[in-house]
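All protein chains but one are shown in place.
Labels run A, B, C, D, E, F and G following the written order; every chain starts at residue 1.
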Amino acid sequence: MEFIVYLAGQIHDDWREKLIKKVEERNLPFTFVSPQTNHERSDNIGEDVLGKQPSNLYKDAAASSINNFRTEVLLQKADIVIALFGEEYRQWNTAMDVSTAISMNKPTIIIRPESLIHPLKELSSKANVTVETVEQALDVLAYIFD
Amino acid sequence: MEFIVYLAGQIHDDWREKLIKKVEERNLPFTFVSPQTNHERSDNIGEDVLGKQPSNLYKDAAASSINNFRTEVLLQKADIVIALFGEEYRQWNTAMDVSTAISMNKPTIIIRPESLIHPLKELSSKANVTVETVEQALDVLAYIFD
Amino acid sequence: MEFIVYLAGQIHDDWREKLIKKVEERNLPFTFVSPQTNHERSDNIGEDVLGKQPSNLYKDAAASSINNFRTEVLLQKADIVIALFGEEYRQWNTAMDVSTAISMNKPTIIIRPESLIHPLKELSSKANVTVETVEQALDVLAYIFD
Amino acid sequence: MEFIVYLAGQIHDDWREKLIKKVEERNLPFTFVSPQTNHERSDNIGEDVLGKQPSNLYKDAAASSINNFRTEVLLQKADIVIALFGEEYRQWNTAMDVSTAISMNKPTIIIRPESLIHPLKELSSKANVTVETVEQALDVLAYIFD
Amino acid sequence: MEFIVYLAGQIHDDWREKLIKKVEERNLPFTFVSPQTNHERSDNIGEDVLGKQPSNLYKDAAASSINNFRTEVLLQKADIVIALFGEEYRQWNTAMDVSTAISMNKPTIIIRPESLIHPLKELSSKANVTVETVEQALDVLAYIFD
Amino acid sequence: MEFIVYLAGQIHDDWREKLIKKVEERNLPFTFVSPQTNHERSDNIGEDVLGKQPSNLYKDAAASSINNFRTEVLLQKADIVIALFGEEYRQWNTAMDVSTAISMNKPTIIIRPESLIHPLKELSSKANVTVETVEQALDVLAYIFD
Amino acid sequence: MEFIVYLAGQIHDDWREKLIKKVEERNLPFTFVSPQTNHERSDNIGEDVLGKQPSNLYKDAAASSINNFRTEVLLQKADIVIALFGEEYRQWNTAMDVSTAISMNKPTIIIRPESLIHPLKELSSKANVTVETVEQALDVLAYIFD
Partner (left out) sequence: MEFIVYLAGQIHDDWREKLIKKVEERNLPFTFVSPQTNHERSDNIGEDVLGKQPSNLYKDAAASSINNFRTEVLLQKADIVIALFGEEYRQWNTAMDVSTAISMNKPTIIIRPESLIHPLKELSSKANVTVETVEQALDVLAYIFD
């Protein structure tokens, strides 16, 4: 039995690589997918495909439709969603992905620092599990095979 | 034919009252529901019902479960969702409510200032319509009866 | 028991008015809703709400998102969908509305002239009933109370 | 991870072969399925299976039910739908397939020439991504693995 | 609180009238709907609407599509389905209606004579309740308000 | 706006009456429905309708199918479910009703004494809100209109 | 791509074996599953598992629950359903299986002799394709790969 895990959330550090490395060390049967983590590529994908747009609004509209396409394809394949919220940025994409996952009955884990307990309280309350570190999320994943 | 509209989003100004007043002036058959807009009451509802909790984490957990209960009851009744994002705060609740509404196939309108185009681009791309002002949202609502 | 009927399709003649008038004559408990039938208003609604767009592509994108919002709101309320295809224009909206209605398990009636039997054959095969005239569609509606 | 892509739409040129060839050149893990692209076979399949029908109406009815059977089987297997609209013909099947796919939450890409922007605007607004060329659609597909 | 009850099944005696009369005597808040119970009208409705068909096969196809339209409209409104199987005829419509109702999560009651226990055993096993008489079905209905 | 509340759970004291009385005192727009609360009638309903059964197993099977019919009819109408677990009995029906309600996306409140925290922990974790007293459940209900 | 086909219907001749043999001869990628085709085993399975029941009613109830369990497991795995109605017996199981499959959006083929056109007309109208012989059903299956 193999599980596909979608790693939503912050793209400004290497938390995905750290998690994947530890999963490989423990030899657990998870495959990971994620949004485009190259921020510049993610912002430009609309113009990369469709050409120059009339303004930033339309550049963003073009990019976001392709990013959402990618996310939908991968999220529908996922058995589990893990979302990491960092202290910077508004990360509404992350909130959107985890809310969508919950609505699709995907079991979800939120990782967030202590400083975000209050603003994330309603979203945490809907997720299956909320933890503070990548290691704790890994412990929850590993518990499936415990 | 009556429509119920859930007004998600920012609770720090009186945009809901303004919208509802204009709808009444135009005599349109909409009923509006919304989250708890008294910020303090929303934060304290957990302890108001369940009593003192051991720490802020648990106070927040208690409050958010009751806020989510309220939101679910009202969102399920809603035919339409309008969500307003303001420039302050992270407003992850708002992103959660609108994502949930979209997953439930509720037709949705996002209101956001020009400054939030970029961080909200993926969520805007999933909503039916995105506008910048309450008046524009009202125009879209009114168009149903046009 | 009241039924709401969404009248999809051609907006270039008065078939909706004719149908509604006959239903009223026969005193049947149907309420009718429909897309924006003022063609110009339907094409301009995006710019009417959001202001001038950079080109016709963006004007169309703005209009269509608001037209789709309206259609979704009304289609979700509908118990029955009737779609009329005329001989002119491509009417992909009509095909979209009736396909969406079928996917939502809304009982559907297609009205189309004999000349369109071949190009509409797969869509007809998915609809509940296909007829050639508004009168025949009315007979099918009335049969519910027969 | 393998993805199945249903290629809806125009059967009067070799756009499917071109797309598939390029995907193979780039060694991407997509499997493609499509409607019957032999137009004559598609029109005759009803009589090929059930024998001579009393008129063209019944010949079309017999063919379309078998074409719809095929489409349903393949569409349900698909993870992604790409639909190409050409400038000729009404192609209501294509509009039906892409609308059905959207209702089934299949991520969708529409390919259409600039000349069809206006008549396809509502359908484009519901699809995830709309592009003008097969190459652009391929870029969007490839972005999943970017 | 009002409940709508769809009365599927045999149209060769007056069991529906008997049931409805008793419900009225007990003043219970049920509204009843049913298929076309005029057998001849039900068989002819296709030709009544669409005109003479080339053979009985096509006459039956035309009638059945309109009968199914009617059933779908009414079944979707129903809160409860009661289906009576009589000893004569194959009544595959009845089996279809009750199976569809069960798949739609409509609470269902089957009424069947002792002689049909064996051939109906799998269908009985899926229905909520199976009884032998109209009176017993009425007792089950009334129990909702007990 | 009216809400229907299904009151699942213990039938050995008058907690439903107490809750309903307080709701009436506060003039809140809730309508309450519940399972059969006459224990004897609930146990005998199968034989009351179908006659003497060959043993207690079959008596129970007959009763439970009619009790489940009633519950399904009422639960589908409900907007909200409140379930009270008492200290006595196993109350698997209650656990079944609340689990079913959660799967149907009905917002749910569990009322349970402190002594049942541990055995009910997984069910509590799935419900929206868990409280200890009828008064607290009423506070949560009332918060919808706060 | 592999497809699983559930073969519902008559168990009194070897139509399944004939169909499967021809599919193997044509080397088509279909796997077939079916109900218990040993009539006696199907009737006795309840008592085979649970022991002697008090009467034929309870024997039938026990058997049917296990037969339905088997059918549900296999039907949920199926991509396609083919149902053959023969001229003998009432075969309500077959009508139930094909109606359930249609409600689950499984593409369906009905095979029935000319003599059954009239009693099966509504069910035929809901299935994707209706044919008269096993060979024709095979032609429809094979068309998927045409």
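Just so we're on the same page, contacts are C-beta pairs under 8 Å (C-beta built on N, C-alpha and C of every residue); 3 or more make two chains touch, one makes a residue touch a chain.
Since the model is a prediction, treat every value here as computed from it, not as a measurement.
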Sort through F:A95, F:I111, F:V129 or F:I144 and give me the one touching the missing partner chain. F:A95
The missing chain sits against subunit F at residues 56-57, 60-61, 63-65, 67-68, 71, 89-93, 95-96, 98-100, 102-104, 117-126
Residues on subunit A that touch the omitted chain in the whole complex? 1, 3, 79-80, 105, 107, 109, 128-129, 131, 136, 139-140, 143-144, 146
Across the whole complex, list the residues on subunit B that are touched by the chain not included here. 54-55, 58
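Here, only the chains that are shown with their structure count from here on.
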Pick the pair with more C-beta contacts: C-E or F-G? C-E
Rounded Å distance between subunit A and subunit B, as computed from the means of their C-alpha atoms: 24
How many angstrom lie between the CA centroids of subunit B and subunit G, rounded to a whole number? 49
Of all the residues in subunit G, which ones touch at least 2 other chains? none
